[in-house]
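Worksheet for the structure shown next.
Excluded from the complex is one protein chain; the other protein chains are retained at their positions.
Right after this comes subunit A.
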Amino acid sequence: MTDELIYQGTEDYIVSKDLSNSVNISVALKRPLLIKGEPGTGKTVLAESIARSLGLRLIVWNIKSTTKAQDGLYVYDTVQRLYDSQFGGQNVSDIKQYIKLGKLGEAFQSEERVVLLIDEIDKADLEFPNDLLWELDVMNFYIPETGETIATKHRPIVIITSNAEKELPDAFLRRCVFHYIDFPDQTMMEEIVHVHFPQLDTILLAEALKSFYWLRSVSGLQKKPSTSELLDWVQAITIGGIDPDKIAKEIPFLGALLKKNQDFDLALRQLHLRETDGTSRASRRGW
């Protein structure tokens, strides 16, 4: 590999082998890395971790439903210029002072290499990714108002996250390296929880994870609890000083894990069934 930047995760962010592989592939191929996965699997945190591990600055561009591709490049503040020309008495012939670079422009102009996170790209309008194709391909753009071209000095590492709220256009996908973050399995989850709560009791953790994965396996849940909810819950349990034996039996602070009324009722029913059945997890479809 010609590139000396090799990402291997950071101590506070546990990364699977194939995810770090995908990151390195996208860095070597100089393509944006598109990250998808269940909510709460750490898509956004990944970019922070990459930046920290490679010692680069992180620029975050949060996408909202109203974001336009143009906002990321630059904004020409015409209203301010108009205002100045009428009331300010300043010299308004220099348009440059009214051009404000967006996040993408900032990343392009940076003196050193940066990590650019385009967060939740699917929130914007359907055409949004298409509008960025050219800029992400050639890594420069032209400002007609000033006749300037903003070009990258160092090609930024581009990480794009999506929650799959909208399908992304094919032309855009063709240019990306794609990775789907799997939900971590129990061993990996243990590591993750351990990173966040190093002093946690092993028995407590084992019991908590057992209940957590049981809950995820309940069929018919509208929103399965995710890693971030597990971390909240574990914290609640430790603060509450719950006895490990009790966790499996009644799953205290269930509200930290489930956020929907129907899910809550369903889980309680299943929990009750599991108890009365005696055999711990025999019937999952008793209703």
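Side notes on the structure shown:
In this section, a residue touches a chain if its C-beta (ideal position, glycine included) is under 8 Å from a C-beta of that chain, and two chains touch if they have at least 3 such contacts; residues count from 1.
In this text, contacts and distances are computed from a predicted model.
Selecting from "Amino acid/amide ABC transporter ATP-binding protein 1, HAAT family", "VWA domain containing CoxE-like protein", "Monovalent cation/H+ antiporter subunit G" or "L-lactate dehydrogenase complex protein LldF", the unshown chain of this assembly corresponds to "VWA domain containing CoxE-like protein" (UniProt protein name).
Here one chain is not drawn; of A:Gln8, A:Gln90, A:Thr202 or A:Gln222, the residue touching it is A:Gln222. In the complete assembly, the contact with the undisplayed chain comes from A:Lys36, out of A:Lys36, A:His194 or A:Arg216. For the options A:Thr78, A:Asn140 or A:Gln186, the residue in contact with the chain missing from this view is A:Thr78. Note that of A:Val138, A:Ala151 or A:Ala164, the residue touching the chain absent from this view is A:Ala164. Taking the whole complex into account, subunit A touches the unshown chain at residues 1-2, 18, 21-22, 24-26, 28-29, 31, 34, 36, 78, 82, 85-86, 164-168, 170, 173-180, 182, 220, 222.
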